[in-house]
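Written below as structure tokens is the structure these notes are about.
Removed: one protein chain of the complex. Kept in place: all other protein chains.
And now, chain A:
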Amino acid sequence: MGLPNNYWQLSDVNRDYRVCDSYPTELYVPKSATAHIIVGSSKFRSRRRFPALSYYYKDNHASICRSSQPLSGFSARCLEDEQMLQAIRKANPGSDFIYVVDTRPKLNAMANRAAGKGYENEDNYSNIKFQFIGIENIHVMRSSLQKMLEVCELKSPSMSDFLWGLENSGWLRHIKAIMDAGIFIAKAVSEEGASVLVHCSDGWDRTAQVCSVASLLLDPHYRTLKGFMVLIEKDWISFGHKFNHRYGNLDGDPKEISPVIDQFIECVWQLMEQFPCAFEFNERFLIHIQHHIYSCQFGNFLCNSQKERQELKIQERTYSLWAHLWKNRADYMNPLFRADHSQTRGTLRLPTTPCNFMYKFWNGMYNRFEKGLQPRQSVTDYLMAVKEETQQLEEELEALEERLEKIQKVQLNHTKVKSKQSEPSKHSGFSTSDNSTANTPQDYSGNMKSFPSRSPSQGDEDSALILTQDNLKSSDPDLSANSDQESGVEDLSCRSPSGGECAPSEDSAKDRDSDEAVFLTA
């Protein structure tokens, strides 16, 4: 991000978690913010989560900072906190104000004032623009997801049941609210060049969602495989998103559970649908990350804060998901990704008009275990296979050209030597049967009793086709139900183009022929 620089410095004020136990030890703060200001400000913020840098936009020095709500009550002030915001504004010489975005609905924020918390009073802070963005709290989100999953589980719902259920769950409305907040912040930063301070109540749920969506919109780096891992580390893991509580990793208060990061992951998917070439990774990557947030198989998503993780020595005692994903990165690539595309270079620009239709039901996530509902053909896998094959062909072409050159040299020297180096391989096109859409009809008949019911597992030839290839993309057995949907196409990538598709004798005959041809033309 080009840090540290003249405006931002790495602060060790939180060394040994002295100031805030849910923050990381190392944080970027404005250079003009002294330890005194930071500590003072932290005392005026819920759980001492003082304003700290989340993202720095180096093109225009604007930044996204995050914190928790101020303990303003109805009239309380804090000079250090005011100075802290002032320092953030000064760290961006291009703008004479900062936005303060409270991601809660106004009513919720006002209710907090009665408890001695609340939001910034524009009169007390110089040059701030205060903005509410109504994202509902974790309890609303939990019940919304519950409602949507109930709709997904309906037995053969009618179109109306489904659409009504989806609308009533409010899920996509919530997704849109999060996206809107992210879009607002990204616009403020990239177009207005203004810095933004984001908070909600404690600044670890909605704030994490909104900051990471905005970062993703602003910075192409976060749209790459590695960058996305960094983004989750940054805004979620290090800033103390309470993984243990939210995802019920340990027995705890069921009221603490809420699909907060699920919503962020879904926002990414919705963006991928809108910008198919902008992301280096594919849908499977998101689904696997989501899966492992709940699986507890890797250490990344254990505990509620860095401090807890350090105390338990998680890093030494568990494996990291990122290493695992990186090792299998071939499975997670988006074949349509183009780093040089105008779309992928800078900020992703979404239309300003309200576009509810843009937000779609994520079938691949919420019905991932319903094989019948999943796409029978994966464009991603197919394109990856084509890409791989193209690459291999290109390599082969290169080898052959090299060889041709050598042969020509040999000819120039009037020596008739047949070079017997690399065996040229032969390709056949994509065989149709491999790619076929092996699937079976679902039960369309309803009451058509006269048809003997055949279940796909009874081994008629079509269903056998589905089940033959247990082509697990990942090594997690839990996800097999999902990944073997990508049937057929898979096999293409497994088939080595240089593999012996034709008999060796034929091959060598071909070889000779082509050599002769080369001699003739040369």
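The rule is short, and it goes like this: a residue touches a chain if its C-beta (ideal position, glycine included) is under 8 Å from a C-beta of that chain, and two chains touch if they have at least 3 such contacts; residues count from 1.
Operating definition for what follows: contacts and distances are computed from a predicted model.
J.: What is the protein name, per UniProt, of the chain that does not appear here: "ATP synthase subunit b", "Serine/threonine protein phosphatase 2A regulatory subunit", "Myotubularin-related protein 9-like isoform X2" or "Alkyl transferase"?
T.: The UniProt record for the chain left out of view names it "Myotubularin-related protein 9-like isoform X2".
J.: Which of A:62, A:100, A:172 or A:185 touches the chain that is not shown?
T.: Result: among the candidates, A:172 touches the missing chain.
J.: Consider the whole complex, including the chain that is not shown, and state which of A:6, A:342 or A:413 touches that chain.
T.: Going through A:6, A:342 or A:413 one by one, A:342 is the residue touching the chain not shown.
J.: Determine which one of A:6, A:75 or A:156 touches the chain that has been left out.
T.: Looking across A:6, A:75 or A:156, the contact with the absent chain belongs to A:156.
J.: Residues of chain A in contact with the chain that isn't shown?
T.: Against the left-out chain, chain A lists 152, 156-164, 166-167, 172-173, 274-275, 277, 342-343, 349-351, 353-357, 360-361, 363, 367, 370, 372-373, 375-377, 379, 382-383, 430, 432-433, 435-442, 444-445, 448, 450-451, 454, 462, 489.
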